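Here's the structure we're looking at; comments come further down.
One protein chain omitted, others in place.
Which chain is which? They are A, B, C, D, E, F and G, in the order written, and residues in each are numbered from 1.
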Amino acid sequence: MRFPVRIADFACLDLARQGRTGIPEVVLAEGKRPAHLQRIVGTMLSKTGRAIVTRASPGAIRSLARLPGRHREYPAAGVMVLTMPSFCLPARRGTVGILCAGTSDFKVAEEARIIAEQLGCRTVRAYDVGVAGVHRLFEALGRMRRQNVDVYIAVAGREGALPTLLAGMVDRPVIGVPVSTGYGMAGKGRSALYAMLQSCSPLAVVNIDAGFVAGAVAAQIARITPGQARGGAGRKGRC
Amino acid sequence: MRFPVRIADFACLDLARQGRTGIPEVVLAEGKRPAHLQRIVGTMLSKTGRAIVTRASPGAIRSLARLPGRHREYPAAGVMVLTMPSFCLPARRGTVGILCAGTSDFKVAEEARIIAEQLGCRTVRAYDVGVAGVHRLFEALGRMRRQNVDVYIAVAGREGALPTLLAGMVDRPVIGVPVSTGYGMAGKGRSALYAMLQSCSPLAVVNIDAGFVAGAVAAQIARITPGQARGGAGRKGRC
Amino acid sequence: MRFPVRIADFACLDLARQGRTGIPEVVLAEGKRPAHLQRIVGTMLSKTGRAIVTRASPGAIRSLARLPGRHREYPAAGVMVLTMPSFCLPARRGTVGILCAGTSDFKVAEEARIIAEQLGCRTVRAYDVGVAGVHRLFEALGRMRRQNVDVYIAVAGREGALPTLLAGMVDRPVIGVPVSTGYGMAGKGRSALYAMLQSCSPLAVVNIDAGFVAGAVAAQIARITPGQARGGAGRKGRC
Amino acid sequence: MRFPVRIADFACLDLARQGRTGIPEVVLAEGKRPAHLQRIVGTMLSKTGRAIVTRASPGAIRSLARLPGRHREYPAAGVMVLTMPSFCLPARRGTVGILCAGTSDFKVAEEARIIAEQLGCRTVRAYDVGVAGVHRLFEALGRMRRQNVDVYIAVAGREGALPTLLAGMVDRPVIGVPVSTGYGMAGKGRSALYAMLQSCSPLAVVNIDAGFVAGAVAAQIARITPGQARGGAGRKGRC
Amino acid sequence: MRFPVRIADFACLDLARQGRTGIPEVVLAEGKRPAHLQRIVGTMLSKTGRAIVTRASPGAIRSLARLPGRHREYPAAGVMVLTMPSFCLPARRGTVGILCAGTSDFKVAEEARIIAEQLGCRTVRAYDVGVAGVHRLFEALGRMRRQNVDVYIAVAGREGALPTLLAGMVDRPVIGVPVSTGYGMAGKGRSALYAMLQSCSPLAVVNIDAGFVAGAVAAQIARITPGQARGGAGRKGRC
Amino acid sequence: MRFPVRIADFACLDLARQGRTGIPEVVLAEGKRPAHLQRIVGTMLSKTGRAIVTRASPGAIRSLARLPGRHREYPAAGVMVLTMPSFCLPARRGTVGILCAGTSDFKVAEEARIIAEQLGCRTVRAYDVGVAGVHRLFEALGRMRRQNVDVYIAVAGREGALPTLLAGMVDRPVIGVPVSTGYGMAGKGRSALYAMLQSCSPLAVVNIDAGFVAGAVAAQIARITPGQARGGAGRKGRC
Amino acid sequence: MRFPVRIADFACLDLARQGRTGIPEVVLAEGKRPAHLQRIVGTMLSKTGRAIVTRASPGAIRSLARLPGRHREYPAAGVMVLTMPSFCLPARRGTVGILCAGTSDFKVAEEARIIAEQLGCRTVRAYDVGVAGVHRLFEALGRMRRQNVDVYIAVAGREGALPTLLAGMVDRPVIGVPVSTGYGMAGKGRSALYAMLQSCSPLAVVNIDAGFVAGAVAAQIARITPGQARGGAGRKGRC
Partner (left out) sequence: MRFPVRIADFACLDLARQGRTGIPEVVLAEGKRPAHLQRIVGTMLSKTGRAIVTRASPGAIRSLARLPGRHREYPAAGVMVLTMPSFCLPARRGTVGILCAGTSDFKVAEEARIIAEQLGCRTVRAYDVGVAGVHRLFEALGRMRRQNVDVYIAVAGREGALPTLLAGMVDRPVIGVPVSTGYGMAGKGRSALYAMLQSCSPLAVVNIDAGFVAGAVAAQIARITPGQARGGAGRKGRC
């Protein structure tokens, strides 16, 4: 089951990825032909018990409706998770705090949240707390600290200042996620990306709109216990 | 004296500009041949009693040493001001607050300050108050408000978040000035410029390193008295 | 009423912004989900008596039709203003002159005009006065000077030369607004933006198509009375 | 000692940053005037017992020679660390693995290593293991796994493929650092940066040449113990 | 028949191209008006016995349905090949190996494959063997080597690392083809293109999505026999 | 009739432009609201006897159907010309040669041709004569020389080499017009524009797709008679 | 003498270019090795009686000092012209008007002027007449019209508005030349280039700093006599 699984002439599933990296192969729906998408998701589901689909349009979600198992649809996040009855979520370990600057960042923030939870983390949210009214951030931070957040994901478009401000206030890693909002010069998230790369507070950054990457990296960070043996985790999962 | 004054075949001084716009023709030293620079500055000085030179290298400043009048040199700002004894500064009207995010922004902030003062404004400064340690900004703002600042100039490189944060806290216009610091992607001030253009708080912006433009526009703003007659100002100047 | 008001998990209204900065939180319709938009606008309206919506498509305007209060729709400007009977516009203070270079700049110019008026300014307009036929500008300027304009907004696409020419002729601040017209190289407003940043006449600039920002900054400038006490304004508003 | 410390009119040290974020204010030498640099480093040293200087040219390092304390100079990394006798390094906690693709990446990789060590981590290195001869990477990875690396820093210029390949093989977070090598199209590190942002393996990224940021974020990650009380660490430091 | 053939006022077919370069004029459907497309393809077919159409939308393919001859449609590759009964494919000479990194690269890889076959080469395929699970590549390479591949085409989007890795392992020329997948910064294939240009293994590159160019160049390479007389080939073709 | 004519609040026609520059104000349909377009074209027609509309979609052309006069529609060029019976075309003076590299350049070449003819020039055409089959160009040039072409317009997309090659062979001015064809890197005409700006044969260039500009400039050039009195031309026009 | 002349293994002079195009091969000094430059210029001089060298640094000019003939050096324009006694300048035909916006544009304007004169035109100059003080332009235009200028060259950096304004006022072709002045965003002439390409008045454009191209194209234009026989010109030249 762990060797690459070939599907016709167009795909070659890397089922061993979860074992190697702790992150399963996730299916990016965008840019795939519908027939390809169904075959890939169906095979993933039958071989591993779960298929996570991201950047899925409503049409893509509908096209997967006939596949077996339990379907969780998050259209506002462009995400769909399919699981077989036999699948158990890993035990929750580590806490990821997710903040976003405005309501337009909702989609990307939610994508990051769902991924982090699917990879076995607790999550805490504070949305629409951007720097134009900076007092909203202070309130949110107090709550996050009380919940022992291990790593922060800060999602922002426009000028992208939220992650910088946040990273100047907390002693946990901050992952900045630029969002493709904003019109005009350097719009579509480029301004936010550049600002995060140039941040005067140390920050890790992912690509524009890359909620999945942020969630996956945050999960890898949140579950670290320095020096512990690999593979570890005695806690039980949720089935 | 107010018609364009031609110098040989290479220059045509617009001496009427101060009268038309309230801002005199200022000499940009960068990119001018030394012989041209001396002739232009000398003519400006003799015709109007003052010459302001910006983006002047140490060499350019030295090359103007033999011109007559009083010489004020600001090498750390790349600025030189020459005045004849007969010249009177306009009476101070309006107050400009100048903030910068880091010590690398010093040069541009000082250029803006000198211009604003030469155009007849009071100035108040708070330097190195960037958002990585945001409490520094709060302290500075209290001081500026007490001094009745009419317009703010916020100078920042890197991620350029300072003007956005500031504009979310004050009820006076904020002019953002990006600075060409920062290495790597979108360095040399582009990241800061983009962030200011995309700011989620309303902001007026000038070009990268354009301390002169910020100072000039701030002076035009600070001296406005809505609805008053043009040319006005009964207050006396300083000679 | 002045604390941030949270709406479900997606929004956190900054109702104190008007008090802090003189500019209320304005709702950017573009990029918001319809359900989010209705909740945000409805809450803003009920809490502050007015909601201003910008960059609103005809569909977005229709989706707000069932909200209470008086609805002013400006589809050619992408703007909608909703007010409760109890709401009083602030007393008019200061005058904003708005010029645009061509008929394609109409939308952005109108957005700036409506914002400036909602923020309490008088406005004067001269549209389609671009530099290809520069005599049109001279005529318009005479009229604007007679009406004691305090600050100019110059809207232009293509080569964006209008604000530069204007700023060389007037002694009041000029805000340049690039417009996303123009095809080919550096089209979509970038050429105009660059030209305004590089202008040889001092100019304040806002992002491409940012009529709202121009209107808001102009209102902040036009209402300044140097050195007066904060909060001021004894004049009565219009209800 | 923990309030911002003002130096003349140009600097305002944020000495509380280490307490708030676990990362002290580090002095970026590049772009600072020599007189400013000396005053800032001297003050930092006297107030906190240590000053870390990055992106320091040989000239900048020389200009700090007269300051007191112990001087560790790393000219090949552009780094200098000054410590007073009273200063104790924090106890080592967590292990950072640092790989680079070619010999031209040496400088940035070393900057990251020194920062990670100054922030209290163990480090393991494997340099010049790029993908043109991919077997070199496999050998290095075996060694790193045996040393229980908690987080990887992968430094690469040119096409920047090393972090992607690495992240497909390990179950710990990988931080990609693009390096400004490479001539021609998208040279100076942009190609490598883009490749890391577009990586098909989840990856956290920092700006081009930002060895400091990578080292700081890696240290924050490596020292996490999920859910433990803040401030913790009973282990003794090294003085 | 070999002189340029003019069609009305809009086209001038270069029928001698096959003789001069070994590659016939291929019709790029994209951007042509339907009436122009039909006339051009029909003339090509009647004059040379074959017409190859690339970047053809389903609508473009339908619009050619009434032309005579045998129609081979490859909608997943955007390609259509029309042949008259008299047309004989050249004898197969040389073998082209085609690899792609993900299922989203299918279309471009198939375009390259069809062109290489139409120009007289054998092809071998291995799709979805990208570097996130690098063991898939090793397996595919063994198979390709056993089939005596003369030249490789490596198709990849996102970070575009596949051609670099491949070129470090084989002793035959590798042509990298970037694909316009990937969202966010440097998406739409630019990141992959840059990575291939900056590759630390020697690589020939073609434009983004240029499957046709890759197939044509590969065919020119695969059919080379150093020093042989021009025009050569005694082997018989397939009619 | 020659003063600017104001239309409501949105337009200000510059009817004197023809007299000043020899080129009438031409109406760019793209980006104008339909109601604005009709009013502008109708006014232009009634005041000057002719209205030339460019970059007009089929919808825009239809929306002008009810205006009076004779309508010439060129949908393949995006152009429409409306004339009143009283209008006389200027007498033909000077000859413009128009070449394009491929059939995809047809639209822009035709726009240039119609404009040049409306401004009073003869035109000669040679389309689809690009450099991939360079012999086609040689044949066309012979024909053009025999017709005494005064100025050449060379239209090309993709790599844009045609104008360079042409300018190395003729002793008349060449105007290069880049066309927004071409996919992938530097597509949409940017590659062609850059190539024309960097041409190793002297070349005048206009913006991408700017057939109107090329036609207008060519007409100004073709009608020059050095040193003749202004306004000239005794030849009779066509009514 | 008119066949290509090969020099060692590095050069192949195209001496027939003057005959074919009316413009001789001009030697671009920049980027050539000194030994190559001397050989090329010396050969050009001996074969055609004249060598024109552009973009020549002072060092390059010095390196040509030992060549025979008369040397005209224009270091402020980066130009050098060498002629043998036997060489006769063509008779002056046509007049080129050259304007520039500021003193920093002097070098490029002078390069254009010298080329136009070497190619047989009269020239008229008006320098430093940019749009910040637009009345200077009106005065200059009157003078140029009185001298029957056939074609205008308008040189400008920064926002590059001068050619647009000019082209709206004259009935002769205008060639815009962007200059690489201007700091910050879109500096180094890009802003000016974009503005000229986007100009709302029809304009021909050349590359940034391309004084040579502007001069050569202007000469081709100025010497046109529509419909006259080729080769013509009975006027006598100056030797």
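Throughout what follows, a contact is a pair of C-beta atoms (placed from the backbone, for glycine too) under 8 Å apart; a residue touches a chain by one contact, two chains touch by 3 or more.
Just so you know, these numbers come straight off a predicted model, no measurement behind them.
**Student:** Kindly name the visible chains that come into contact with the excluded chain.
**Tutor:** D, E, F, G
**Student:** Using the document's definition of touch, tell me which of F:4, F:168 or F:215 contacts the absent chain.
**Tutor:** Considering the complete complex, F:168 is the one touching the chain left out.
**Student:** Of D:6, D:20, D:71 or D:125, which sits in contact with the chain we cannot see?
**Tutor:** Considering the complete complex, D:125 is the one touching the chain left out.
**Student:** What is the set of chain D residues that contact the non-displayed chain in the whole complex?
**Tutor:** 76, 103-104, 106, 125, 127-129, 132-133, 135-136, 139, 181, 183-185
**Student:** On chain F, what residues meet the omitted chain?
**Tutor:** Touching the missing chain: residues 101-102, 130-134, 158-161, 164-165, 167-169, 182, 184-187, 190-192, 194-201.
**Student:** Footprint of the hidden chain on chain G, which residues?
**Tutor:** Considering the whole complex, chain G reaches the absent chain at 4, 9-12, 14, 16-17, 25, 28, 30-33, 36, 40, 55, 178, 180, 189-190, 193, 207-210.
By definition in this document, only the chains that are shown with their structure count from here on.
**Student:** Starting at chain B, how many touching-chain steps does it take at least to reach chain G?
**Tutor:** Contact-graph shortest path, chain B to chain G, evaluates to 1.
**Student:** Taking contact as defined at the start, I'd like the list of chains shared as neighbours by chain D and chain E.
**Tutor:** A
**Student:** Which one of the chains is farthest from chain A, going by Cα centres?
**Tutor:** Looking at centroid distances, G is the chain farthest away.
**Student:** Could you see whether A-D or A-C has the larger number of C-beta contact pairs?
**Tutor:** Ranking A-D and A-C by C-beta contacts puts A-D first.
**Student:** When chain F touches chain G, do the two copies use mostly the same residue numbers, with over half shared, or different ones?
**Tutor:** At the contact between chain F and chain G, which are copies of one sequence, the residues are largely the same (over half shared).
**Student:** Measuring centre to centre, with centres taken as mean CA positions, what chain is farthest from chain F?
**Tutor:** The most remote chain is D.
**Student:** Roughly how many whole angstrom separate the Cα centroids of chain A and chain B?
**Tutor:** 46
**Student:** I'd like the Å distance between the centres of chain B and chain D, where a centre is the mean of that chain's Cα atoms.
**Tutor:** Once rounded, the distance between the two centres reads 37 Å.
**Student:** Spell out, as numbers or ranges, the residues of chain F touching 2 or more other chains.
**Tutor:** In chain F, residues 17, 193, 207-208, 210 touch at least two other chains, as defined above.
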